[in-house]
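Below you'll find the structure, written out as structure tokens, and then a few comments.
Of the protein chains in this complex, one is absent; all others appear in place.
After this line comes subunit A, so read on.
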Amino acid sequence: MIKKKASIWKYLLSLIIILIHVIPLYILIGVAFKSKMDTSSRWVLPSYIWSDNFKNALFRGNMLLALKNSTIITSIAVILITLLGAFAAFPLARRATKLDICVRGFIMGVMMVPPLSILVPLYSNMAKMNGLSTYWGIIVILVTFQLPMSIFLFTNFIKSIPLALDEAAAIDGCGPLRTFVHIILPQLKPVIASVVILTGVNCWNDYQFSLYLLQSPKLKTVTLAISSFFSLQSSDINAAGAAALIGIAPIVLLYLFLQKYFIKGMVDSAIK
């Protein structure tokens, strides 16, 4: 009897927590599906589905183009982050020469540099290198600032792979490159999933770099397209809501299907 009572409290508490955290999405969905003329409260969901907002967002607001840009930028960046990170982690996990220790400390230091604190020189250097408003410019910056986390995750993971495997490969005449490609790489699947998910979300959601490095309207990413919608919002706030919903949908849907991996990635990156 007591047990039953306790679990009722748990469900009540769960309900309250869920309500609190779901409110923003609930409001957003309401706004995105309502007609411009509908002046009912934000708390009321429409009894109809107004798809014009989505048409406006996709075609007039260029969300379609933005989705394409974000997809290109995020996927190339994530591939580079994963590859460069896995390679860099191999020596750091397998050796401890003086140089390696310095490099490891240096990378930890890079992880802590707040990107906006070097905004002025970063921006002016990019301008000198003709990297403003280019795919490679934004990709290279995203890769640089996400790499430390990737290296960190890979290093921790490779350390847990028995060294005996490397040694056996060496005895069989494998050079370090072949050892890495044939012995280590195939075992990295779980950590690759974590790296791809964590850094992918960060790249997709980036605003601070894209805002300054991508000024051409043709290269607008999802966050930039949404923000230009909201700065013109007086005209059509419902379409802005639709744009926001479109922009977050890919990541949210992925998360709902693969949430176990998303959460595991976060925990791995936080705890040594």
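The working rule: a contact is a pair of C-beta atoms (placed from the backbone, for glycine too) under 8 Å apart; a residue touches a chain by one contact, two chains touch by 3 or more; residues count from 1.
By our rule, contacts and distances are computed from a predicted model.
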What is the missing chain called in its UniProt entry, if the choices are "Sugar ABC transporter permease", "2-oxoacid:acceptor oxidoreductase subunit alpha", "SpoIIE family protein phosphatase" or "PTS EIIB type-5 domain-containing protein"? "Sugar ABC transporter permease"
For subunit A, the residues touching the chain missing from this view: 7, 10-11, 13-14, 17-18, 20-25, 27-28, 31, 39, 41-43, 84-85, 87-88, 90-92, 94-95, 97, 99, 103, 106-107, 110, 112-125, 140-141, 143-145, 147, 151, 170, 175-177, 180, 201, 204-208, 211-212, 222-223, 226-227, 230, 237, 240-241, 244, 247-248, 251-252, 255-256, 259, 262-263, 266-267, 270-272
